[in-house]
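Note that one protein chain is taken out, while the other chains of the complex remain in position.
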Amino acid sequence: MDFVILSLVVLGIGIYGLLTNRNLLKVFISIELIAIAATLNFVTLTSSAGVGLGQAYLVLAFSTDTAVSAVILGLLVIVSRRYGTGDISQILKVVGKEEGEDEEQ
Amino acid sequence: MILEILTIGLIISACLALFLDDAVYSVAALAATFLFTALIYALDGAVFAAIFQFAVGVGTLTILFLSGELLSERAVKKTSSSKAFGLIGAGVVLSLPALFLSISGATSAGVSINFGDALWSLNGMDVILQGLVILTVALGIVIVLYERRNSGK
Partner (left out) sequence: MTTIDDVSSWAVWILPLISCLFVPVIAKYGSKIRDYFVIAIATVTAGFAFSLIPGIFSGTGQATSISIPWISGIQAGVYVDPLSILFTALIGFFGLIILIYSLGYMKGEEGLTRYYFYMLLFIGSMIGLVISNNLLQMFIFWEMVGLCSYALVSFWYKRKESVNAGNKVFIMTRIGDASLLAAIGLLYAAPLVGGHAIASFNFSDIITSLTAGAKAGTLNTGLMIPIFFLVLGGAIAKSAQLPLFTWLYSAMEAPTSVSALLHAATMVKAGIYLLARFILIATVATPLILALQPLWFPTVAWIGVLTAFVGATLAITTTDIKGVLAYSTVSQIGFMMAALGAAVAGAATVGWFASLFHMVSHAFFEGLGFLLAGGIIHAIGTRDMRLMGGLRKAMPVSFALMLVMVITTSGLPPFAAFFSKGLVISSVTSVSVVQAIVLYATAAITFAYCIRMLSLVFMGKESERLQSQHVHEAPKVMLIPAALLAVLCVTWGLSMPLIGNFLHVNLSSLGVSLLNSFTDVETPIFLALLIPTGLLVYLAYYKNYMGIRSFGGGSNPIAIMLQHGYFFDDFYYAIVRGIIKFSDGLQFLEYSTTRVLDSFGDGIIHISSSLKKLPSTAQNYIAAAIIGLILIVVLIILTVGV
């Protein structure tokens, strides 16, 4: 039972999800998954030897990550409200059309 | 034994979280992921970390639930059960390497620093700086929105 490989696998899943998903929400969830993978690595490495270092890292990194998530979610909500959809390719289509209009003007 | 089950559950719920189509189910799978990792931490002896992660994670999950509807696609198609089972199978397969392989040399950190020291004196400055960065970004967004609102009028 090797936790390092576990966190690598979860990391891989998270990155794959980050790259291939078209939905903004799924992208955000993948980011959370990557954070879980990283902290899993740290905590399991140190706590099985009885050292408290990994937990400290979890506290710091996770709280930071939550604050970052708040900001990111705010941005995502604004974007989806502005373009009316939560799908990345749809949004890029609308943006392309808008830029075309700007250039024509 | 329990650890292995938890591992498999973790990876399954991760896969599900990413590839289920319905927003609510996806977020529920993420909640399950948080739960499984918390249990792994607790079983390894890092109880504080487990409780902390779950508590803070609940907050993130709440917001995700609320905004999930907003961010999901318009035409939501029901997830076919075959897709769900396919994902569960993929999760099982992916968890096999973690169960049975091991990377040599990855032992614990040799230095013994107590928790309080690690939390504050090593990284306190780092956290403050990160907090400042986040605050700045948030402020920037607020300002941009404010200007857009005013110019949009």
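We just call them A and B in the order they show up, numbering each chain from 1.
Here, contacts are C-beta pairs under 8 Å (C-beta built on N, C-alpha and C of every residue); 3 or more make two chains touch, one makes a residue touch a chain.
All figures in this text were calculated on a predicted structure; none of them were measured in a lab.
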item: Chains in view that touch the one left out, judged over the entire complex; value: A
item: Contact set of chain A toward the excluded chain (per top definition); value: 15, 18-22, 88-89, 92
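The rule we apply is simple: only the chains that are shown with their structure count from here on.
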item: Averaged-CA centre spacing for the pair chain B and chain A, given as whole angstrom; value: 8
item: Contacting residues of chain B [partner chain A, same complex]; value: 3-4, 7, 10-11, 14-15, 17-19, 23, 26-27, 30, 33-34, 37, 40-41, 44-46, 48-49, 52-53, 56, 59-60, 63-64, 67-68, 70-74, 94-95, 97-99, 101-103, 106-109, 111-115, 118-119, 122-123, 126-127, 130-131, 134, 137-138, 141, 145
item: Footprint of chain B on chain A - complex, ascending; value: 1-6, 9-10, 13-14, 16-17, 21, 23-26, 28-30, 32-33, 36, 39-40, 43-60, 62-64, 66-71, 73-78, 80-81, 85-87
